[in-house]
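Heads up, one of the protein chains got dropped from this complex, but the rest are sitting where they should.
On to chain A.
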Amino acid sequence: MNIENIGFETINLGHGSGGELTRNLLDKIIFKTFSNPYLDQKHDGSIVKFEGEIAISTDSFVITPIFFKGGNIGELAVHGTVNDVAMCGAIPKYLSLAFIIEEGLKVSEFIEIVQSIKKAADESGVLIITGDTKVVERGKGDKIFVNTTGFGEMHPMANISVHNIKEGDKILVNGFIAQHGMAIMSEREGLEFESTIESDSTNLNFLVNDLLDTFGKKIKLFRDPTRGGLGTVLHEIANDINKGVYLKETAIPVEKQVAAACEMLGLDPMYVANEGVFLVVVDPKIENEVLELMRTHKKGKNTAVIGEFTNEHPKKVVMESLIGGKRIVSPLVGEQLPRIC
């Protein structure tokens, strides 16, 4: 794709004024990149057709740094929302895209972000159908904020709800946890680990789609443990349905380098953010088939059954440790305050 020179090195307030400069920026970068029949109407909004129920999810992406090992804020904005729509049991179709740019952002960086948005959207099979661009004064933003809203068609066989979960239902996770959070942290704080850790930001909608095609209603829940990590999400679910979660520490996939990095910083991988990770809750009867399907999929090679729901300890997440003891995974309250004397 060929992006024309807009004649500036950095984005300035004029690019958000709504005038000539704005037009220029949009035409030469945005419209050119995302060109599709809906967007090309250049109307105030887009008119699209859906059959049946739709799933909608919105998210704002504010992240420092905006470029990191394994990705940037642009593709994150696509994957994050695409995945959130998929987690509802829907097939993501369209995205809205809004930027809030801080005066001074390098045009080259903006272009790189836009291009990776395009790439991520293409790979995820979604179209950008409406958007917005604003520029704020220096110091009033943090380089660039991105908001996306996703629209998806409900999968005809989906019946996703926490209330379907019963005692004994199995929890699967599609791969290594804590990678994204550690990658961002190492980049942002300049922390050094033995090897570089890359974000696992990716789309999950095709794997979700496959699962629904095959197992339909037997899939009880999808959830992506982004901010707050796996621990926080499991707590939320346990509290919502008044059941306990029983986990096996040895079953939770954590990549060696990530585990070492967490250990070095005194962090529990259970609370570190993820992007390309999701959990699936299924009836124990189909546990093995689901596991098999997921493992043969590109986005689920390291899928593992990590635990199950139980009535033994409502609202508590309990982890059987390596040596056989059981540890309470306590909910995160603000910062990590020490409790050991």
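Here, contacts are C-beta pairs under 8 Å (C-beta built on N, C-alpha and C of every residue); 3 or more make two chains touch, one makes a residue touch a chain; residues count from 1.
By our rule, contacts and distances are computed from a predicted model.
A single chain of the complex does not appear, and UniProt lists its protein name as "Carbamoyltransferase", one of "Carbamoyltransferase", "Succinate dehydrogenase subunit B", "Carbon-phosphorus lyase complex subunit PhnI" or "3-isopropylmalate dehydratase large subunit".
Taking the complete complex into account, residues 189-194, 264-267, 313, 316, 318, 323-328, 330-331, 333-341 of chain A touch the chain not shown.
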